[in-house]
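The complex is shown incomplete by one protein chain, all other protein chains being positioned as in the whole.
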Amino acid sequence: MKSLIDITDFSVKEIDELLNTALDIIAHPKKYSKKCKGKILATLFYEPSTRTRLSFESAMHELGGSVIGFSSADSSSASKGESFADTAKVISNYAHVIAMRTPIEGAPLVASLNASIPVINAGDGGHLHPTQTLADLLTIKREKGRLNNLTVGFCGDLKYGRTVHSLISAFSRYENINIVLISPKELKLPSYVKHDVLEKNNMPYEETTDLENSLPKLDVLYMTRVQQERFADKDEYEKLKNSYILTKEKFEKAKKDTIILHPLPRVNEISVKLDEDERACYFKQVANGKYVRMALILKLLTLAKDKTKCTLNKEGLIYNQHKCTNPKCITKTEQELDNVCKPSKTDGDVLRCVYCDKKVNK
Amino acid sequence: MKSLIDITDFSVKEIDELLNTALDIIAHPKKYSKKCKGKILATLFYEPSTRTRLSFESAMHELGGSVIGFSSADSSSASKGESFADTAKVISNYAHVIAMRTPIEGAPLVASLNASIPVINAGDGGHLHPTQTLADLLTIKREKGRLNNLTVGFCGDLKYGRTVHSLISAFSRYENINIVLISPKELKLPSYVKHDVLEKNNMPYEETTDLENSLPKLDVLYMTRVQQERFADKDEYEKLKNSYILTKEKFEKAKKDTIILHPLPRVNEISVKLDEDERACYFKQVANGKYVRMALILKLLTLAKDKTKCTLNKEGLIYNQHKCTNPKCITKTEQELDNVCKPSKTDGDVLRCVYCDKKVNK
Partner (left out) sequence: MKSLIDITDFSVKEIDELLNTALDIIAHPKKYSKKCKGKILATLFYEPSTRTRLSFESAMHELGGSVIGFSSADSSSASKGESFADTAKVISNYAHVIAMRTPIEGAPLVASLNASIPVINAGDGGHLHPTQTLADLLTIKREKGRLNNLTVGFCGDLKYGRTVHSLISAFSRYENINIVLISPKELKLPSYVKHDVLEKNNMPYEETTDLENSLPKLDVLYMTRVQQERFADKDEYEKLKNSYILTKEKFEKAKKDTIILHPLPRVNEISVKLDEDERACYFKQVANGKYVRMALILKLLTLAKDKTKCTLNKEGLIYNQHKCTNPKCITKTEQELDNVCKPSKTDGDVLRCVYCDKKVNK
């Protein structure tokens, strides 16, 4: 059995296979319309997320399967204080695959270690959101024809944008990727991503505050929202906000084949007037998200024929010697859960919590 | 492609066809049980409405299709400020037809102009609710055998009751309809409905505060609820409330074949004791609502084979010269939406907002 918690749970080869299955689904939808007949997907959404939830549900229906679930913590037993481990064990009796969204970082991993069915992380707080990354990759592959040899610009809130971190992490395994980081100073890419991902993997990157002048060099522009709440200084926000809004006029500086991505929902960071531009691919991204989730559900259900439960990779694990201090980490709330950490992949001197990946004090 | 936003989006002939399809579904349910195999309905309900939502969902399941959606704004991306236009574009990738309920007037129209799939208005604030009108019409047709030559009484809150306005509007296109308007003075039919619909179409009508003495002349009695909140003067409410409650005793004055309709939910405006009376048709109305929604879904999916997107009828449109002042209008909240108005159909001197139909100041 296999779960998808972190995009790196899949090798580049496995991701390629997933994307190829998605392409085959797009080309031959009828071939897949009964593949999940009799199968049930449980969408366990502890916080609202229409787009992601409906994408999973639509994916399962298009495969001929059924869906059960909840769309907010209020309508779940979570309000009665049930652990994620117990919920996972219970739902394993009701469904064949779980898609879980929660503000608690590491919860989908805990669920996957206790479930007897595959678990898909549909977003855990600011931590991970691997199926968005799969949607991003499929869109780039379809639109640009390749996942190597690209200059990719990320614009907006690079500090808190988990979709940005995930996509950079995914690209670290492809060849000849140039990264352009476009953001206000307040919202720069965190240094641990810069060091652990970009530098350790020798990926060329530059940092800038200037969207307009970065446009001519980009193959892909990944936009995200700059939220007022992120700024301590409101004047600073007012001064900056317009420079990170993409308009038709600004985008004239881009290449003829630069594509625009956005994880959505947008508020006003891309002008509606750009929607009709062929290079605006954020609604195509939505469609691709559905197709790649169909491919993922199929893959995980196939792998689930081997009933061996998911476990932590034992190498280097340190049990109950260091406490994770991240207040959003699953170790803060889950009943009888061990504190487990291990050395960082890229920097062996650093210990990270296995659930939320935050640095743990030695 | 066609959407149903306003009941007058369909001609009388098209409505007749819809009702006939509904009758055929009632007569031969099995014939239709797989018609929507592989199709997905998205129920986007930004405010709770069990009856309408479950009616749509049941309709889709009885056609062999699937359903995705949400049942309150809390569990949707609306809380993140996504525009209706974007939501429509996103959901077009997940489903084949949308049923939308929202307190924001004109939002379903905006959705229909942006979606690449048909949109059904399942109620937008106090504005329109065309599928309820279809349920009303089917019930009258089944019970009375005709939609012409009828005396129809509307009783209760005629001021705010959108189902009343819609049904009167629908009847304006049939022949020899007499309207009896029964309400307290505080809740009389708005003058614009009287002028624009009844008078412009030469429909005979009378206004009265007396339910009991109106009963003997009615073929159809359409009851609605008189809500305490609508009265500034609580004493006035206390004095009046019982006169608009229909009891077994009161209804003895009615003809042997007068049918009672009610859009439901009722609170106490029709005594439970009347439920067993054969002329009480409000639960039959519920069943008819499901059948006519089945017919509607089928019709819209058939018309959707022509992929041409819905657009505003361009005739007479005036862009961005007058602002709609209705605080519930979609123009108040939607990102980058033009203010558009046009001359009223019945009175060319009056301009109306194309989204919410409210009068616009010149």
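Order of writing sets the labels: A and B. Residues in every chain begin at 1.
As a working rule, a residue touches a chain if its C-beta (ideal position, glycine included) is under 8 Å from a C-beta of that chain, and two chains touch if they have at least 3 such contacts.
Here the structure is a predicted model, which means the values were calculated and not measured.
Participant: Hey, which of B:Asn213, B:Asn242, B:Asn268 or B:Gln321 is the one touching the hidden chain?
Facilitator: Answer from the full complex: B:Asn268 touches the omitted chain.
Participant: Among B:Ala287, B:Leu312 or B:Val350, which one is in touch with the chain left out?
Facilitator: The one listed residue touching the chain not shown is B:Ala287.
Participant: Quickly run down the residues of subunit B that touch the omitted chain.
Facilitator: 33, 45, 48-51, 54-55, 57-58, 61-62, 67, 71-72, 264-268, 271-273, 275, 283, 286-287, 290
Participant: Extract the touching residues of subunit A with respect to the undisplayed chain.
Facilitator: Where subunit A meets the chain not shown: residues 38, 40, 42, 66, 68-70, 74-83, 85-87, 89-91, 93-95, 335-336.
Rule of thumb we're sticking to: only the chains that are shown with their structure count from here on.
Participant: Rounded to a whole Å, what is the gap between the Cα centroids of subunit A and subunit B?
Facilitator: 41
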